[in-house]
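Presented below is the structure to which this report refers.
Left out: one protein chain. Kept in place: all the others.
A, B and C are the chain letters, set down in written order, and residue numbers restart from 1 in every chain.
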Amino acid sequence: MTQMTMIEAIRDAHDVAMARDERVVVFGEDVGYFGGVFRCTAGLQAKYGRTRCFDTPISELGIVGAGVGMASYGLRPVIEIQFADYVYPAIDQIVSEAARLRYRSAGDFTCPLVIRMPTGGGIFGGQTHSQSPEAYFTHVAGLKTVMPSNPQDAKGLLLAAIEDPDPVIILEPKRLYNGPFDGHHDKPIVPWKKHPQGDVDPGYYTVPLGKAAIRRTGSEVTILSYGTMMYVAEAAAAECGVDAEIIDLRTLLPLDLDTIVESVKKTGRCLILHEATKTSGYGAELMAQVQEACFYHLESQIIRVTGWDTPYPHAQEWDYFPSPARVIAALHQLMED
Amino acid sequence: MTQMTMIEAIRDAHDVAMARDERVVVFGEDVGYFGGVFRCTAGLQAKYGRTRCFDTPISELGIVGAGVGMASYGLRPVIEIQFADYVYPAIDQIVSEAARLRYRSAGDFTCPLVIRMPTGGGIFGGQTHSQSPEAYFTHVAGLKTVMPSNPQDAKGLLLAAIEDPDPVIILEPKRLYNGPFDGHHDKPIVPWKKHPQGDVDPGYYTVPLGKAAIRRTGSEVTILSYGTMMYVAEAAAAECGVDAEIIDLRTLLPLDLDTIVESVKKTGRCLILHEATKTSGYGAELMAQVQEACFYHLESQIIRVTGWDTPYPHAQEWDYFPSPARVIAALHQLMED
Amino acid sequence: MSDDVAPLYLNVPEPGCRPGDEPDFSDFVIPKAGAVDRPAVDVNPDEIRDMAFSIIRVLNAEGEAVGPWSGELSADELIEGLRHMVTLRTFDARMMIAQRQGKTSFYIQHLGEEAVSCAFRKALLDDDMNFPTYRQAGLLIAGDYPLIDMMNQIYSNSQDPLHGRQLPIMYSSKEHGFFSISGNLGTQFMQSVGWAMASAISGDTRIATGWIGDGSTAESDFHAALVFASTYTAPVVLNIVNNQWAISTFQGIARGGVGTFAARGHGFGIPSVRVDGNDYLAVHSVARWASERARSGLGPTLIEHVTYRAGGHSSSDDPSAYRSKEEGAAWPLGDPIERLKQHLIVLGVWSDQQHADLEQEVLDKIVKAQKESEAIGTLGAGAMPSPRDMFEGVYEEMPPHLVKQRQEAGY
Partner (left out) sequence: MSDDVAPLYLNVPEPGCRPGDEPDFSDFVIPKAGAVDRPAVDVNPDEIRDMAFSIIRVLNAEGEAVGPWSGELSADELIEGLRHMVTLRTFDARMMIAQRQGKTSFYIQHLGEEAVSCAFRKALLDDDMNFPTYRQAGLLIAGDYPLIDMMNQIYSNSQDPLHGRQLPIMYSSKEHGFFSISGNLGTQFMQSVGWAMASAISGDTRIATGWIGDGSTAESDFHAALVFASTYTAPVVLNIVNNQWAISTFQGIARGGVGTFAARGHGFGIPSVRVDGNDYLAVHSVARWASERARSGLGPTLIEHVTYRAGGHSSSDDPSAYRSKEEGAAWPLGDPIERLKQHLIVLGVWSDQQHADLEQEVLDKIVKAQKESEAIGTLGAGAMPSPRDMFEGVYEEMPPHLVKQRQEAGY
């Protein structure tokens, strides 16, 4: 085990994949010489050459479109979108093309493509550096959607995604890049190097897509969450005296429903926690599935704690971002119901 | 009252709006001289001139981007996207621009823009002429999303949307353009001209955004639906002996939660019905809101009947499209639970 | 608003000719066959800017092949080309009828544009990859893709290679170098550049071709393709098929006031040429030139094929609502089949009788395939793809939620 930040773990995953498989190529805006604005691809161009890791023009459409073409050729492109907020110009290539190529060609052409993007808030990034667009991707048949919450998973999920025969969206919670964050923005963060979850296996391994992880076992409430919110959930659970079971979904689609159902059947209560805007957020789908699978085991209604239905604000960031206090209040409400 | 098809009603709404307000301009692909591939704008160019109704280059991005610029100038652009399946190239202009302009400029600039698009399946249109993308739009703070199910509403909602000070997405169920459709694709449709719901008020009127309509009162189950599925719901209710209350949401966002809650509290049961893909579809949000507002009134779990989680197929269209049989089965399941 | 300035106005371009008007192509400047030089493939793009404003033509009004772009194809190859074009046209005509008979939901024909894809295909190698739109089935026909496979797809029957999932005519055949057609305009143009980049990254020798319509050049993917192709010197030939119309919208709406579609390449330093798209020899020759450029590592070429959509946009379209019925007949570049036939007759290797025989032979072949295919099934009748197929192939491995849905659906 080595201590790594999430950035280092992601970089390492690229390195391992590129060394193992010549077909892996890495590109995106500022990804080549500079190694990406978050430095997730630093050193790869120097090591593997300019034709395997390179800068692209600022066209998310072009980046993903090139990736679809390359994947259909037989390469394994791994793309960085500089911020998830900038994926929209590429949505057509993702939704209409990458996601449907296998289906519409009956497997004649496939699209083993990985699209990574720094996601989520908590860095005072305002409207255009803070969004969590997972709901869009999970609505698209043909895509898989992943959001890691720690370095070990970030590396293992990325390696699994690169090997996956279908397109995978990886949403990287940028608030966790350098260290986890417990939702108390006024307190210092523990860097990954000193954090138990900063332990990363060296070399090659994968974390399978479609498998959740239980981060805390508990008996009274199940908390479903992912990404940065895992640590907010943990902070809330630690502070509020409700014995919560915390599930880190890791992969949003395909969803590990078995793990969820087992937990909710045990606890009888469920809280869903995400940063994204509430209405039609992925929390709605989680709520629907829990309701469908566990209706007669539910002892109280399911509660969502999410970002508000506003664009992501700048100055009011910490009023927008779901806080431990809001989670605690919801946990108490669940227990009272 | 005049009998009109939905196409005629939409055309009439444009006509009324253009006559009332010089600021209303209408454009899109093939919208000008020809009057649109579905003929919803036929005659407008001849009547109001080429600068108020015109053809555009085939760039959905450009069409919406131009609309945002025009709306910020002070016009009232009404845009047609030829098929909802082709809105993706414009998503960035919709999500990042139209939806957020008022907010990010603190009202300095606004975006009173209407974007219409033929939506949904049932015409053997395959993957690229059949999609129902409402879930994406309802996830975006700053947008309103509307789906009419009959000529009278189509006209009145469009007129209300044109007057609305904020961007409105109107999803027009193309399967209903010429006549309603009860889900039995092998039976002939009754054209609007002979249909009670084909009655349209002449001249100016609006159907307010954010207000649902109860299409059938009933005591045993509440069916929440919109668009083409309204008639599938009605057919199912008529055929299955369950006394269903059918709510036509009409506006998906803002949602008329009061009407929904009142009904579900009365019936204690709820079925949600839409054409779109299930996972992270708008049905999930409906289910979440019903659960949040009516948990202790629910006598059975809420059931979703939706399109499957696949791209929209061609030959298997009628296996994909939610049928009265599937709705009936779900109604029975609800009553048994 | 200042008082001393004239008010602005919006200029909305209109075609010269609408229903009821007299077609008038007198503004359409057509260079003489043979008039355009054939530069070396490694010419400096700056030196051939004028090619984007001219038209490369080989067949003259007398049916002779003239000038530096002629002379590469043998009589046999030309007759084969004629056969391909006649096959495509006959196939289209039969399928349009089948569509009207309700045997399929939708059809798109190539009437008047057969030379473009048929001739182009013969300039490529078998393992090159084409990224076509819905109006380049000639790439399949000239590549000997089985007609019955096309029909099975059009009929969405149980032998449909795409399992009924995709619209008719949105073919896919990796084996025949034909990328899966999307239906979303433009997307494949950028993908062709990506595929070509992949070939270059891999040290391969295969090249890609991208295809887009005149109207669709307005789409964003067109721009992205030019940017990426130019930046990475991708081995790709980028083709614009300017058939003058985009459904009811004339090409002026996409082209702007002036210039040509080919000239769009200049901003990227991409050699850009226009070719008479109704001239089999010219298209073939230009395709050779451009593919040689790509294969030699010289990078992209942009080709505007100047042609005319003689039929409706699709089986859903009636062009008489927006353009003069006489416009097609007035189109000054003639008919590609007639022109090649005429050339072969001038060459002394062809006759009206041989042509009639060819037509009959092609028709027989198509009718035979059609019978075979219809015996399997047509949309909604006979053997259909299974609803189970609808759930398959969304992912390589079916995830649990889809298995559950499939079971719920009863399959």
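Criterion: a residue touches a chain if its C-beta (ideal position, glycine included) is under 8 Å from a C-beta of that chain, and two chains touch if they have at least 3 such contacts.
Values in this document were obtained by computation on a predicted structure and should not be read as measured data.
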(message) In the whole complex, not just what's shown, which of B:Gly142, B:Gly156, B:Pro173 or B:Gly198 touches the removed chain?
(response) B:Gly142
(request) Spell out, residue by residue, where the missing chain touches chain C. (result) 1-2, 5-13, 45-46, 125, 197, 199-207, 218, 220, 222-224, 227, 230-235, 252-259, 261, 263-270, 295-297, 299
(message) For chain B, which positions touch the chain that isn't shown here?
(response) 25, 51-52, 56-57, 59, 61-62, 65-70, 72-75, 89, 92-93, 96-97, 101-110, 141-142, 144, 165-166, 210, 253-255, 257
(message) I need the residue numbers on chain A that touch the omitted chain, in ascending order.
(response) 29-30, 32-34, 37, 50-51, 54-59, 61-62, 85-86, 88-89, 124-129, 278-279, 308-311, 313-316, 319-320
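Throughout what follows, only the chains that are shown with their structure count from here on.
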(request) Starting from the Cα centroid of chain C, hunt down the chain whose centroid lies farthest away. (result) A
(message) Averaging over Cα atoms per chain, report the distance between chain A and chain B in Å.
(response) 31
(message) Taking the mean of the CA coordinates per chain, how far is chain B from chain C in Å?
(response) 35
(request) Between chain A and chain C, tell me the centre distance in angstrom, where each centre is the average of that chain's C-alpha atoms. (result) 41
(request) Quick one: which residues in chain C touch 2 or more of the other chains? (result) 163, 165-166, 170, 182, 184, 220, 394, 401
(request) Identify all positions of chain B at which a residue touches two or more other chains, and write them in rising order. (result) 85, 88-89, 127-128, 279, 309-311
